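Please read the structure below before turning to the comments.
Omission of a single protein chain aside, the complex is shown with its protein chains in their original locations.
Letters A and B mark the chains in the order given here, with residues in each chain numbered from 1 onward.
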Amino acid sequence: MKRWVGWSVLTVVAVLALVALLPSWVPVSAQGAKPAKLVIAAVAGNESLGLKAVAPTYERESGIKLDIVEMPYPTLYEKLVTTFQAGAATYDLIMLDDPWMPKFGTEEWLTPLDSTYGFKRDPDIPGVIYDVGTWPPPRGPVPPSEKSKPKHLLGITVVGNVEMFMYRKDLSPAPKSWDEVLANAKKLNKPGSMAGYVVRGAATNPIVADFLPILWSFGGDVFDASWNVVIDSPASLRAVKFLVNDLKSVAPSGAENIDAADRSRLMAIGQAYQSTVWPGEVTGIVENPKVSKTIGKVGYIPMPAGPSGKGYGMMGNWLLAIPKASKNGRAGADFIVWVTSPKVQKAYAEAGGIPSRTSILTDTAMNDKNPYFAALAKSLDAVPNWRPRTDQWNAVETILGTNLNAALAGLATPEDATKKAATEIRALMKKAGY
Amino acid sequence: MPRRRPAQLWHLVAVPVLGAVGLVYAFPLYWLLVTALKGEGELYRVTPSLYPLEPTLDAFSSVLVTRGFLGLLENSILVCGATVVIALTIGFAVAYPITRLKVSRRLRLGVLNWALSLRFLPPVAVVVPYFAIVRGLGLYDHPLALILIYTVFNLPFAIWMLKGFLAEIPSEIEEAAFVDGASRWMAFCRVLLPLAAPGILASGVIIFAFAWSEFLFALILTASPRAQTFPVGVQGLVTQFQIIWNDMAAAGALAIAVPLGLMVLARRYVLAGLTFGVIRGQ
Partner (left out) sequence: MESASDSRLQAGSASLGQGTREPGPLARQERLAYAILLPVLGTIFVVVTYPLLFAVDQSLRATRGGDFVGLRNYTTALENPLLYEALAATGIYAGIVLPAEILGGLGLALLVHRTVRSARIRMAVYVLATLPIVIPPVAVGVIARLIYAPGYGVLNHLLMLAGLVQAEIPWLSRRETAMLAVASVDVWQWTPFVYLVCFAGLQTVPRESIDAAQVDGATRWTLFSRIELPYLRPLLLLVLFWRLADVLRVFDHIFILTGGGPGATTQLLSVYLYRVAFKFFDTGEAAALAVLVMLAMSLLYATATRLLPLERD
């Protein structure tokens, strides 16, 4: 019997020992030495096309292997936050969507690029690109807890996304306002074969991304300059009604589940007339010769104007940043410099990546190959809006997106949905200390 | 005479019903496979075609090679295999005393009770503290974290199944060995284990399948291909920014093929184990 006790005790001890010792068996590279590889957390989609295309060149030139870990959009955000909370050194570089900058900046999870690695502003890159990568933001309302912090550059844009508008230029001239968009859509809408306007209505991020330019052009907003919630103001409500009533009437069925690739696919197979679009979808789907049937028929313009007379583009840059926990910061910084250099950006753009250098965007040869460059350059010049710079944005977007989606699906009236969203967001912001 | 008609009625109903059921199960799997065999261009047709017009293995090579899911496959096999070994070992350590030794009914029921109760626990409730603990231990994004958690969650099932199989073996066989002078340990190794082998195999296959399917903990506790398992990879392909349904289907098909293959190979032994060991299968 004693043997049994002995055996069981031994097993327990062995298991515990294994648990305690195993983590330390993982080799740790010396700080500062050239790493064998860099792990980059990236978003799964066309936005990473350029990065993946230039990776082999970098590996050849530097001898460092690039391990690009792709994840779907919502998963990437959740994964980054949990990894940072865990203080793990899993990722050497991360791709982040610019609306996430407030959260990552407030929590101080990223290494400042200007003070630590000496990054300086390049005149060939539009100033707004550097602004979006700076925390606290140089423009617009700043969260109360961040007001006293010094400004630092925390990320550099690697995908120069600005949300634009696409339409079938062989079917009508460019719409100048959202009213014209609706009128044209009503004329050309044929349920089952041609959608007048495709609403990207999937819940949370997708529908909010599609909606914000409309909201702003109608004079509404989510917050005002003092972080008061104004999503239920009369102007905002008018914008919501425009989306869930007017545009819905000319949208294909199932709009509540349509996301970016779905609507671009509809445009590529000739079943859609108009929609908003991100440049990544253009290179990956709409202008992709392997799959698109409408090459050369689609026009790209900055966002149409609203009743106020002004159109608001929206930034959606993807930035490269270095987590504080990363053990290969220097190598990461070198890579950022490399990938944003003019020579690499050219190859990057040719492979389908979205550049942000003015010289490339205005290059005539490149414009022939990429019809959306002109619109992108114009949008960047007009200094597009960015999403509210609050670290609570992910939660706000979830609340707003869920309620908008419910209104779009007809589960709630626009008034009820807007009121519910406003109440929930107010409670959230209050809890967060705003 | 009147008894014949109801029998014929049953037969009349049986064929179409079973046929329909068969279709309901076969078609989705067929559709998955068909989508996995389509090329990228075929996904841009206005209406989907019911069979691949130009079948290709591009999606599979894209998933396994280009996206590197072969590594995720290895991780899954490692984690599930280790879970099976540890869970069966500990399961035996619990099932043996309560079936072979004379213990009070209360104790036996108590253990089985606890085993069933773990099934009522939503993993997402447990993942919240487990995340913090894994973080503290420095096991974030490490396969060991998954092995430990999978073992804990599959232990009840292991105990149930092993109890069922062990209870089937009459104690006289072991007692005969004792009479012949064998120690308890020798009786265990030479007599009991070989007899229980089919049960162990069945339990192992089912635990492997359950660990293989686990998704939530793998999603939260891993961050890179160092520890990510195959189901996490499958979910990663459900992206809305690209039209890669063929890749998604290929990954899904591979995710199904592994446990399915194991089950088919071990089918004879698995049947009894699945009915909780309460009913011995034929």
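Rule of thumb we're sticking to: a residue touches a chain if its C-beta (ideal position, glycine included) is under 8 Å from a C-beta of that chain, and two chains touch if they have at least 3 such contacts.
Computed from a predicted model, the values in this text were never measured in an experiment.
Q: Of A:Ala203, A:Val250 or A:Val291, which sits in contact with the chain we cannot see?
A: The one listed residue touching the chain not shown is A:Ala203.
Q: Could you tell me which of B:Val85, B:Ala182, B:Leu195 or B:Leu216 touches the chain that is not displayed?
A: That would be B:Leu216, which touches the missing chain.
Q: Pick out which of B:Leu70, B:Val124 or B:Ala176 touches the chain that's been left out of the picture.
A: Looking across B:Leu70, B:Val124 or B:Ala176, the contact with the absent chain belongs to B:Val124.
Q: Among A:Ser217, A:Asn328 or A:Asn394, choose the residue that contacts the chain missing from this document, as touch is defined above.
A: A:Asn394
Q: Name, in rising order, the residues on chain B that touch the hidden chain in the full complex.
A: 6, 10-11, 13-14, 17-18, 21, 24-25, 28-29, 31-32, 35, 43, 47-48, 50, 90, 93-94, 96-98, 101-104, 106-114, 116-130, 132-133, 148, 152, 155, 184, 206, 209-210, 212-213, 215-216, 220, 231, 234-235, 238, 245, 248-249, 251-253, 255-256, 259-260, 262-264, 267, 270-271, 274-276, 278-279, 281-282
Q: Touching residues of chain A against the unshown chain: what are they?
A: For chain A, the residues touching the absent chain are 1, 4-5, 8-9, 11-12, 15, 74, 78, 81-82, 85, 191-192, 202-203, 252-258, 262, 265-266, 394-395, 398, 402-403, 405-406, 409, 411-412, 431-433.
The definition used in the following text is that only the chains that are shown with their structure count from here on.
Q: Give, as an integer number of Å, the spacing between the C-alpha centres of chain B and chain A.
A: 37
Q: State the interface residues of chain B toward chain A in the complex, per the touch definition above.
A: Result: residues 40-41, 43-46, 67, 89, 93, 131, 134-135, 137-142, 144, 148, 185, 219-220, 223-226, 235-243 of chain B touch chain A.
Q: Quick one: in the complex, what on chain A touches chain B?
A: Counting only chain A, the residues touching chain B are 3, 8, 11, 18-19, 22-23, 26, 39, 41, 43-47, 67, 69-73, 75, 79, 82-83, 85-88, 90-91, 202, 206, 259-262, 265, 268-269, 271, 280-281, 284-285, 290-293.
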